[in-house]
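The complex is shown incomplete by one protein chain, all other protein chains being positioned as in the whole.
This part shows subunit A:
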Amino acid sequence: MKFGVVVFPGSNCDQDAVDALTLMDQQVVKLWHKDHDLQGCDFIILPGGFSYGDYLRTGAVARFSPIMNEVIAHAKRGGYLMGICNGFQILAEARLVPGVLLRNTSQKYACKNIYLKPQSSDALLTAGLDKPAYKIPIAHGDGRYFVDADTLNELNDNGQVLFRYCDEFGNVGDDSHNPNGSIDHIAGVCNLEKNVFGMMPHPERAADPMLGNTDGRLILEQLLKGALV
């Protein structure tokens, strides 16, 4: 499988995504935001960072980048697309996944390890995850996921919730384990067709054994199953 990591001006987790996938022996290229060529990539990743400085709403400018025309077309064709952190915010702005990302309830940026409980039993990203909780870093100021009540019901009914924040044992529900005030503790969602994935936490930051935590690699490895489809 060939991965493409889009580089927007202000992206700063692009290299981390490349490094994590390279550690997993995957072919991966960077895609420049001004280009219109996905270089034959099967799986597109929108990385974390502060695209265009995020001085407007997070992700609001990046969704109009030239390459987003091709990225959106790729997704509409059923191609795989994943947004991590700022990438998730861009996906939400582009309406490729439901919902919006608001300012954390603490009103502060937060960077720390949190725990995730996999939810959807049929999404590529989570179907094969069997640990009760995965320790993954977050790093964001605008990570509070929000949707209206009807959409929330749809997400739950359709198995579109990928992850919920939880404690180290996988228990969901205590607000003290929800780092940003996300509705229903949601940390990541996918579209109805389940080929576009968005999540605030950073699995690529927990892929290198040198860093003492490889739970993120277990999540990213699920993507490789997409090649078999």
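A few comments on the model shown:
Just so it is clear, a contact is a pair of C-beta atoms (placed from the backbone, for glycine too) under 8 Å apart; a residue touches a chain by one contact, two chains touch by 3 or more; residues count from 1.
As a working rule, contacts and distances are computed from a predicted model.
You can't see one chain of this complex, but its UniProt record names it "Phosphoribosylformylglycinamidine synthase subunit PurL", from the set "FAD-binding protein", "Phenylacetate-CoA oxygenase subunit PaaC", "NADH-quinone oxidoreductase subunit M" or "Phosphoribosylformylglycinamidine synthase subunit PurL".
With the whole complex as reference, residues 9-10, 12-13, 15-16, 19-20, 34, 48-50, 52-55, 108-113, 137, 139, 141, 202, 204-205, 207-208, 210-213 of subunit A touch the missing chain.
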